[in-house]
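What you see is the complex with one protein chain gone and the rest in place.
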Amino acid sequence: MTAPPTSEVEAPDRAQGKVRFRSEQRRNLTGWVFLLPAAILICLMNFYPMVQALIMSLKTGRGTRFRWADPLWENYTRLFDDDIFRTTLFNTFFYLIVQVPIMLGLALLLATLLNNPNLRFRGLWRTMIFLPCAVSLVSYSLVFRTMFATDGLVNDTLIGLHLSNAPIDWLGNTWTARIVIVLGLLWRWTGYNMVFFLAGLQNIESSTLEAARVDGANAWRTFWHVTVPQLKPMILLCAIMSTNGTLQLFDESWNLTQGGPANSTMTMSHYLYQLSFNRNPNFGYASALSYAILIMVAVLAFIQLKVGDKRD
Amino acid sequence: MFELNRRHLLAGALSAAAVTMVGCSGSDGDSEGPKAGDKVPTSGELSVWCWDPAFNVYAMKEAAKIYQKTSPEVKVDVKETPWDDIQTKVTTLAQSKKGDQLPDILLVQNNAFQKNVINYPELFADLSDSGVAFDEFGESVVGYSKIDGKNYGVPFDNGTAINALRTDLLEKVGLKVSDFTDITWDDYLTMGKDVKAKTGKPLLSAQSGQSDMLMMMLQSAGASLFGDDEKANIANNETLKVVMKYYGELMKSGVLVELNSWDQYIGSFVNSNVAGTINGVWILGSVQTAKDQAGKWEITNVPKLVGVDGATNYTANGGSSWAVSAKGDTALAADLLKKTFAGSTELYDTILPKSGALANWSPAGKSEVYKKPQPFFNNQPIYSKVVEFAGKVPSNKTGAYYYEARDAVAAAMVKVLKGTKIDEALAEAQKNVEFAMK
Partner (left out) sequence: MTRTRLRKIPSYLFLAIASLVSVFPLFFMVVSATNTSQEVLNSKLWPGGHLVENYRHLVQAQDLWAALWHSAANAVGTTLLSLLVCSIAGYGFEVYHSRGKDWLMGLILLAMMIPFAATMIPLFRMFAELDMINSMMAVILPAVATPFLIMLFRQSARSFPHEIIEAARIDGLSELRIFFTMFIPTMRATYAAAAVITFMAAWNNFLWPKVILVNNDYQTIPMLISNLTAGYVTDYGMLMLAVLIASLPTMVLFLLLQRAFTEGITGAVK
């Protein structure tokens, strides 16, 4: 509202503006206070060690005897000559590109199905599909390795259904082992992401869905034009988190395949852990590798935020 | 705005950083190891890290009891800690210059011993002059914890390799365990094919992608992945090529079956899917979990390579040694090890029947307890047999990059099994190890 510039109304309006400005300012300040505990903790627990790791990535040396690398970025250029790093980079991106879209799609589908109030046994389905991520890694890897063994359940089923003539050495071949890792990831994390989508769906006004139905939109159109746009903040969050989680993937590579056969399923984080604790420790190089991961996640997250975080 | 924010945020962190830096600059004083003449305190508390309650933890607790007979004022606190965790803790404490948080005594895998001492010499006490009679241990086991002529470890857990076989399955083919004694891998292959043809079972199983079997075969001929100059010796290692050739033949003939995980490897003999196994003697603990197979197992020595200088029927896999922290009560810790693990037949006589923990310390092997026939193993006196094997195991060089080299060779073997030429695969392994050592 624009007030006419007359001397009579000018004074109170300005005063009112001042009040509004002050309360805006105060609220902004309140906002900062709300952030403070988290910000302090993240500075101490995350940023300080990150700065230390950055310094370490510019150093070289064995054991605890470090000196500045010459040139300073030596550890970073070393990454380009490292065959094992290149393999792990490829593997990790393969998991990212194949697994994350399938997983988020499935999770979204399941969440939408389970959000239907007319569905029977909702609680039961929801619990069963969530359970995998609560199951201990030890039993999960034991079961997966047994199922995908040459004489395991999967081969028995495939042969029984005449989908395959001879047993497949799932974990012994490069591409089948990578597929097992992707299946493992899907199994463990789809229900996890579904929970966030469910939480997001709870926040959608059911009246908007009702309106769409009244307008005669079919289920698919309602889902695509009403549900998905409102769920966008949550989809974005899950996409960023899954990207981050996949680029830092460790558990599956470590437990299911031990990185094998011949490093062909090893992830970057697995290699990082090996460099730090299993092999002759090389912390300068390991830190450089971790910053390489950071940069890759940051770039991908930035792109996702740019695409998905527009405020309408 | 971005910069400003970050600076603000960092302000808090920097004050913490200032505190921390103090800790980093302090240099560690020279740590002299305990000397034979050092005065040993008569009281104190020793902390110990080791894993496996049925084995190492138990052995250390028994050792403490024996030591307390002469030094009742000494307490020993054993904390069960798996090897992976010990390695992570040692690394973290060393990098944080907090070596004083280490326990007085810790158990270290033989394969990782040199790596840890070479990287963190300030953490480990030199035991050369501690009075422990290192010549009473086999040369190859002492070698794992010997760096630059100094002894840093008291060998404990025995890794001597055995060839364990199912007598009932061999019988079906008309073979006896004695037919497998002092043989070559050629003989093993011939008999293995026979066993496979008549019983349908492989003689041997191994975990795929792992180097254990390859390393055992290599060490049996006294060969290593590193030369005397500490440089990687992989691409032109003729013994290694022979080893890989045999491994390939074992796989191709079906005499050896590879499994994808440790649990499946254990399952292969526990569930009677293979007719035998070759590994460190410690594998017998798992063999004995199959109660239905009691009396059906016997052991013998391992096959030897053909056409290789220095080939023997003896080798080892794994094992571990006690290390003493240079930051703790070193004199007392060394004294405990000297009087128990390197000086008490009573200790070994106690722990052998209950845990199967075999001595590396040769005086213990002469005890009557070792000669007792073992019902599970068809009344063979397996322990005195293993002690006999142990004395004949050739030495193996480990060094700081042993794990890199083992991983590279394991990866090369996987490629060879898929059709790559041995020379080509080994050249790549050599390149990767040299890169890691750069």
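Note that the chains are named A and B in the order they appear, and that numbering of residues resets to 1 at the start of each chain.
The definition used in the following text is that contacts are C-beta pairs under 8 Å (C-beta built on N, C-alpha and C of every residue); 3 or more make two chains touch, one makes a residue touch a chain.
This one's a predicted model, so the numbers in the text were calculated from it and none came from an experiment.
Q: What shown chains come into contact with the chain that's not displayed?
A: Contacts of the unshown chain, counting the full complex: A, B.
Q: Pick from A:Ile84, A:Leu110 or A:Val226: which residue touches the chain that isn't shown?
A: A:Leu110
Q: For the full complex, which residue in A:Leu72, A:Ala199 or A:Ile303 touches the chain that was left out?
A: The single option touching the absent chain is A:Ala199.
Q: Of A:Ile102, A:Ala217 or A:Ala301, which one is in contact with the hidden chain?
A: Considering all chains, including the one not shown, the answer is A:Ala301.
Q: On chain B, where is the contact patch with the chain that was removed from view?
A: 1-2, 5-6, 9, 16, 19-20, 22-24, 47, 51-55, 79-85, 88-89, 92-93, 95-98, 101, 263-264, 266-267, 270-271, 282-283, 285-286, 289-291
Q: Which parts of chain A face the unshown chain closely enough to count as touching?
A: Against the left-out chain, chain A lists 27-28, 30-35, 37-39, 41-42, 44-50, 52-53, 56, 110, 113-114, 119-120, 122-140, 142-144, 146, 153, 187, 190-192, 195-196, 198-207, 230, 233-234, 236-237, 240-241, 244, 247-248, 250, 269, 272-273, 276-277, 283, 286-287, 289-291, 293-294, 297-298, 301, 305.
One rule holds for everything that comes next: only the chains that are shown with their structure count from here on.
Q: If you average the CA atoms of chain A and of chain B, how many Å lie between those two points?
A: Whole-Å distance between the two chain centres: 39.
Q: Provide the residue numbers of chain B that touch chain A in the complex, in ascending order.
A: Residue positions touching the partner: 9-10, 12-14, 16-17, 84, 87-88, 91, 94-95, 97, 115, 118-122, 208-209, 258-261, 263-264, 400-401, 403-404, 407, 410-412, 414-415, 428, 431-432, 435-436.
Q: Using the touch definition from the top, list the residues of chain A that touch chain B in their complex.
A: That would be residues 39-40, 43-44, 47-48, 51-52, 62-64, 81-84, 141-142, 145-146, 148-149, 171-172, 257-258, 260-263, 276-283 of chain A.
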